[in-house]
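Note sheet for the following structure.
Missing here is one protein chain; the remaining ones are kept as they sit in the complex.
By written order: A, B and C. Residues from 1 in each chain.
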Amino acid sequence: MKALYFAWVRERIGIAEEELSPPAGVATLADLMAWLAARGENYAHAFENPQVIRTALDRVHAKHDAPFAGAREVAFFPPMTGG
Amino acid sequence: MKALYFAWVRERIGIAEEELSPPAGVATLADLMAWLAARGENYAHAFENPQVIRTALDRVHAKHDAPFAGAREVAFFPPMTGG
Amino acid sequence: MATVSVQDADYDTAAEIAAMTAGRTDVGAVVTFSGLCRDDGGTLDALEIEHYPGMAEDEILRVCAEAEARWPLQGCRVIHRHGAIRPGDNIVLVVTASAHRVAAFAAADFLMDYLKSEAPFWKRNRRRADAPGDGGWVSPKASDEAALDRWR
Partner (left out) sequence: MATVSVQDADYDTAAEIAAMTAGRTDVGAVVTFSGLCRDDGGTLDALEIEHYPGMAEDEILRVCAEAEARWPLQGCRVIHRHGAIRPGDNIVLVVTASAHRVAAFAAADFLMDYLKSEAPFWKRNRRRADAPGDGGWVSPKASDEAALDRWR
């Protein structure tokens, strides 16, 4: 599954995208953020306050309790400030 | 005092403007419309339903119970349909 | 601050936007409204718009001043055409500018509602020679009066 990071999530992690292979038991987007946060200081910093992170599955907004199984692309980003 | 007529008020009366010299006792715009309505069939037709007529004194909207003394210009017209 | 024109000539929306924003970096939102001459049934030759010269400009300026009192506007421009307007042609333009979008939207919406009901203009349908019926003066719409209630 491809993961994309935007804005300060991208800056804190230090990369814009990567391939993820989470272990069994990591099922929802909330699980995925907790798993990522344990991967290192940069991830811990990006996900230190997961409730402010917005998530999308295959380019559609998704809630943190959504399971990601089957998705090809998952994205993590701050609240939007376009317009 | 100059009187101006617009849209179908103008068409019914047959002229766009004229000088008016109403007699003493004709004090409000309602009085003026009643006095005008008695001047002929064309005026009677224009003012047959005075409550739908809008009135202005010196280019400012005025209610029918407004006295017109001192005004230089009075206007009678249907409800506006601009925009 | 508002600028008002009552004219028979057409207008250029882009030029009006440019005039309001050129050389400025404090404008965050520009809203334009253009009213156009419709001919849904294909029977209209032209809309003939009569107005009260002098009072038309004064009333629109008064409505603009009311909008400027209600919202923090950086620009307010109204152009209302008169004379014969063909189907598809422009009738009226409102342009508002503000630091923030809510004020620009609300002011333009307000201006159009008040122009419709307070500015001394009257529309008459001039039908095509081959069209049935006799055209005639446009009647005010109850929905226009209802729209005003939103601002009271």
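Please note the rule applied: a residue touches a chain if its C-beta (ideal position, glycine included) is under 8 Å from a C-beta of that chain, and two chains touch if they have at least 3 such contacts.
Keep in mind that this is a model prediction, so the values were computed, not measured.
Although it is left out of the displayed model, the omitted chain contacts the following shown chains in the full complex: A, C. One of C:Met1, C:Ala19, C:Leu36 or C:Ala65 touches the chain omitted from the figure, and that residue is C:Leu36. What subunit C contributes to its contact with the hidden chain is residues 12-14, 17, 21, 23-40, 42, 44, 87-88, 99, 101-102, 104-105, 108-109, 112, 143, 147.
For subunit A, the list of residues touching the undisplayed chain reads 4, 6-8, 56, 59-61, 75, 77-83.
One rule holds for everything that comes next: only the chains that are shown with their structure count from here on.
Centre-to-centre separation between subunit A and subunit C, using Cα means, comes to 48 Å. The distance from the centre of subunit B to the centre of subunit C, with each centre set as the mean of the Cα atoms, comes to 26 Å. The distance from the centre of subunit A to the centre of subunit B, each centre being the mean of the chain's C-alpha atoms, comes to 72 Å.
Multi-chain contact residues of subunit A (touching two or more other chains) are absent.
Under the contact definition stated at the top, not a single residue of subunit C touches 2 or more other chains.
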